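Structure first, then comments.
In this view, the complex is presented without one of its protein chains, the others remaining in place.
Our next item is chain A:
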């Protein structure tokens, strides 16, 4: 019998390691031969640890499983959720990027290939550089790290740049609250990222790749390092990628706890061993990036999506989506939500569908008050705007952004003045210090919101002015977009900014 117990951080945070230990011990006591496979997460975090048992007739899911449930599990007496594929939250998804995540042992390269892995890379090797770049352009893939820039155009710029050395840099800094897709794919299917980076390298003529992975993710760091080692031993990385004439290798670098290092130019400075200060653009990293050389900087999900585009073809990928948002979006449903987790679907679902139908409303059972979309720089969207479809342009029109596609749900006990204050506080803590509107403005923002809380009637206008200054005068989106959560909180939830004032009157 085979038993799958996830090794994903979220599953571990909910006790998966203990469950795996007890299964091994119980099985030994009973003289059962059990093969325990540590897979990635299927993404239904409220069911973690989600254990799957295969008695030879397909995998049956159980969850959440506690160590105390193990005897019943082994006796076949625990009630099952059925096959994962039939759980509604899972059945409604379109899994392209995450097709293998949670299905296989993340470090089993043979299983990876058996589930479609390396088909994309083999196909890319048979194509020329220009064709590879064109395929990515045709897929309509846009950067999943936040800015939504077309990946094909970025690759074309690097491909056409002349230089002795070019680089592929994977942005795995994933600092946004409410996001964990990068972590999940690295922990659950790291070869997809490695394969995507190799295709990028061959496409643009880069032989070296770096993954800048945040230090807050020790499990992901460990798994990715092991995966890179296995990839080298099997000729997937090295002087001749899969026996082709192309060289490509990857090194994993660990961040040091600075949110701003997710911004690509700050990241490059950090990778070079400098302070993570944002660089002015131009020059674009595509032309003068790591060590001044042409560099593709892409998010984990952007790169990990590349293999499936090459495996199934650009047209297949581009068939999904809405308007100029092609393919699938890997939504991360988080915060105060009943069914939180990773939900991969074609662009275009509305917030109401995601929060209320898929997410099942709040975990607390209280009414939903707002959802923050796109991380700490994203707007708070009130329930009245829940008909907004999830797409780059569609959210932009609502004064929001899709960002890295994290959604954080709040119930009616949330105090939006407090959330606005936190946004300013976070910006003050994480500012790289290069420009005044951000460095000083964020500190003033906290003070101004405190004045509003104390009932100062003039402070609201001051806050609005301050936000205008930050938005117009900041070099990067940390200072430039912090006004979005602040002003959306103020605009949509004026009562939260008035209570103290009234009390004082």
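The rule we apply is simple: a contact is a pair of C-beta atoms (placed from the backbone, for glycine too) under 8 Å apart; a residue touches a chain by one contact, two chains touch by 3 or more; residues count from 1.
Simple rule for what comes next: contacts and distances are computed from a predicted model.
A.B. asks: Leaving aside the chains you can see, what is the UniProt protein name of the one that's missing? Options: "Flagellar basal-body rod protein FlgC", "Transcriptional regulator", "Polysaccharide deacetylase" or "Formate dehydrogenase subunit gamma".
C.D. replies: Of the names offered in "Flagellar basal-body rod protein FlgC", "Transcriptional regulator", "Polysaccharide deacetylase" or "Formate dehydrogenase subunit gamma", the absent chain's UniProt record gives "Formate dehydrogenase subunit gamma".
A.B. asks: Out of A:203, A:335 or A:480, which residue would touch the omitted chain in the full complex?
C.D. replies: From the options A:203, A:335 or A:480, the contact with the absent chain belongs to A:335.
A.B. asks: Quick one: say which of A:156, A:183 or A:279 touches the chain that got left out.
C.D. replies: The missing chain is touched by A:183.
A.B. asks: Out of A:69, A:135 or A:174, which touches the unshown chain?
C.D. replies: Looking across A:69, A:135 or A:174, the contact with the absent chain belongs to A:174.
A.B. asks: Kindly state which of the options A:155, A:248, A:426 or A:497 is in contact with the chain not pictured.
C.D. replies: A:426
A.B. asks: Looking at the whole complex, which of A:171, A:305, A:372 or A:448 touches the chain that is not displayed?
C.D. replies: Checking each option in A:171, A:305, A:372 or A:448, the one touching the absent chain turns out to be A:372.
A.B. asks: In the whole complex, what residues of chain A lie against the chain that is missing from view?
C.D. replies: With respect to the unshown chain, the touching residues of chain A are 9-10, 12-14, 45-46, 48, 174-180, 182-183, 208, 215-219, 251, 253-259, 270-277, 290-291, 332-337, 340-341, 363, 372, 376, 406, 408-411, 414, 419, 422, 426, 429-430.
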